[in-house]
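What you see is the complex with one protein chain gone and the rest in place.
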């Protein structure tokens, strides 16, 4: 998609997008460094290079809209407005984490901003998203649900079932397929037959379109249209966003099997750099953008420091949040 | 599809089809009567009105080809050549049943003719079929697998997964969607979004076509083409066959929710009557066809009588066929 | 009978229907989803619901078990209270990620943010020779699964009371409907109060043996008790009603009195919940206070179709009588 002509309105939106994207980048780079330093437990999946997806979609959501996410969900959460302190503490397993330290990176949720959770199971968020939409409608709300998943998820059964379900009941769901061309250590093309997510969605009765997922403005524009349509009651849509996972599957994976050139080439399409170029073109000052980025880095460094200094969970909380009816051994 | 012009060759094939179809009908009518008389335990799902599907597809299979089936599988088994005595005894739970009485109607299998089993789980046969095809190829065989399932199965995850899998590895599988427009007590249209099985298959990279499943000759012709293509190594195909379930979901269900007129109208499209008319048109004698039908009824009545007189399984066989390593309590 | 005057005699399936009806009338956030529920459900559990509540609250679904389960969870996360009808327990195997990895974990994993207030109804057990894929009883699995309540009633009144409690529970409740007992009748109050989880029902009183059971095997246990009573053997028959939480106090108190414990279940004996009851009771009382502790469950084979074979693997009243006598007579090596 050709770059949209810059306007004052667009510039303001793009600055919003930019801020969100650099915040996501800074959050994940900060987390990566802490993980590499042995300060952070558990597995860590970062979305570096994919920030336009989260930012572009969530900019079009209301506070009371909901999202579901996958294992690579920091960006989705941040873009939906999840508190950074709570996210950072969660990654470090501290008491002040959104999940009290019980979830970690792969299970970030912040219900207070409609973020219904990352998910450690590929495609696990799809049935939850359609049900949330069904529940919202039953309650008379006009909130919608955006459901993020990767290209890998379209080969799992819940993709078919969930899309069919949403189409059938005309549910307010925007399915977002974040297609970085790879699932763990295997290329999407090697495990996906047919023409992909858009064709599959359309065959199930879910209108779909495909957009360059590294072009934040294009993602924003497409998401804006589709979210409006979903909210209007047109039923579900699917937005297919082509992007690139610049790093490995997890923080400890170097993705050494990928040709260096492929990655180098992809770096030239870095969504943050592209949006920045566009903003400059539209008249934004380098200094403004640098300041936003610096602020983001500072915010995340401060959050990291605070999290590292924060209290560990009280061991007694290992026994809470499980059943209202206490288990004998917890008594 | 317009009726194919009759030829000597076709007449012979049609007589084969006719014989298979009336045998299936006679088998199931016999079973129904026994069930109604309280002689037959367990649930019974008959395919009366759908016989052209089984007959038309299986006529194009070799003895070493395999099939997988669903809960409504008598026709598939008979058309693939399963022994009637063993089937009837199985339905009556007798020792001489193909499964020694352990399976019953919903779990008929006859591995000796490549019938890898009915299945009590909707879509349960799909992953098994693609794996069987993969295994056959690994063994160097050019046998293929036909996988029968209903319209209800296309809303379960394994449909997506199995078709994607078969397309990916170009496996020799013919998917047969036996679309009788209904799943248990719910119409297909009420639970299936989009354009249906053909569109879904094509979107997953599986070429598909739709044929009148009550026109045995048309089914035969289409299956012949697709089986040849599959065997040639072109990869999987899907054949969508539109038919009608003339009776209820199970033998005890009257399907009272369906308008009588709908069923009456469907009866005018009974596949056996249609094939008979076509045969007569092509020069077959009424007496020939009557004789085939009478023979089928006699065969099934005899099989029923034999089964009713047959021995029950030795109680000791309750302990066999489970693990080579005996369980303590079985010792 | 000390039942209130406003009590009716109902079948077990109807008792469950009344409970769901009452709660759906009481709370507009309660709804039901599952295959064919708008047509009343496979067993008539939801007869008339479509007319009463409309298609948004009585949702007939595609054959998409993963999504039936997962959508129920999603709908709970935004504040509704779904009854997830799974038709037949065995099909839950098509929805285990949603049940085990999502529903059971989400409240804890998200530090209490999520309220997975779902009831999962799963008619289970042997019924009319339905063979291996339609006869399973795996309730013990879920007693072992953190995050879920496990209910397994055996009477109309308990079905009604526990279902009301389940619908009102903020925790997910796995509700094992005993399909073989859908037709049994018993008194059910017109206004159904919730029955607390974790309280056993004393079915028979006796001093010779404690017999612990739940779900569809209860009537066979009662038959066995009658036979034993005729021989002068007094049995304390306890229906656990829920397997998590479960009333280990009631069992321990009874065994402390009788000295002998027999746990009976329709499920396979090996690894069944009977093992938990035996082990926990031994842990609580110490082996020295117990003269015998045994189990009777099915052998570790799939359920066969043929009636005489099914009879071999099924737990029956005569087998319960024999096991009870062995528990009374021979404290050592049963086989």
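So that you can tell them apart, the chains are marked A, B and C in the order they are listed, and the count of residues begins at 1 in each.
FYI, contacts are C-beta pairs under 8 Å (C-beta built on N, C-alpha and C of every residue); 3 or more make two chains touch, one makes a residue touch a chain.
None of these values were measured; they are calculated from a predicted model.
Within the set A:155, A:180, A:214 or A:243, the residue that contacts the chain not displayed is A:155. Screening B:42, B:158 or B:205 against the full complex identifies B:158 as the residue touching the chain left out.
Within the set C:31, C:197 or C:244, the residue that contacts the chain not displayed is C:244.
In the complete complex, the residue from B:265, B:286, B:305 or B:321 that touches the missing chain is B:321. In the full complex, the hidden chain is touched by chain A at residues 41-43, 93-94, 97, 99-104, 106-107, 119-123, 152-153, 155-157, 183-186, 190-192, 257, 312-313, 315, 317-319, 322, 327-330.
Residues of chain C in contact with the chain left out of this view: 90-91, 93-94, 96-97, 99-101, 104-105, 108-109, 131-133, 136, 138, 140-141, 143-147, 244, 267-268, 270-276, 278-280, 282-295, 299-302, 304-305, 331-334.
Listed for chain B, the residues touching the missing chain in the whole complex are 66, 68, 97-103, 107, 109-111, 116-117, 119-121, 124, 126-139, 141, 145, 157-158, 161-162, 164-165, 168-169, 320-328.
Basically, only the chains that are shown with their structure count from here on.
Rounded to whole angstrom units, the spacing between the C-alpha centres of chain A and chain C is 40. With centres taken as mean Cα positions, chain C sits 36 Å from chain B.
Of all residues in chain A, those touching 2 or more other chains are 157-158, 161, 164, 168, listed in ascending order. Among the residues of chain C, those in touch with two or more other chains are 61-62, 64, 66.
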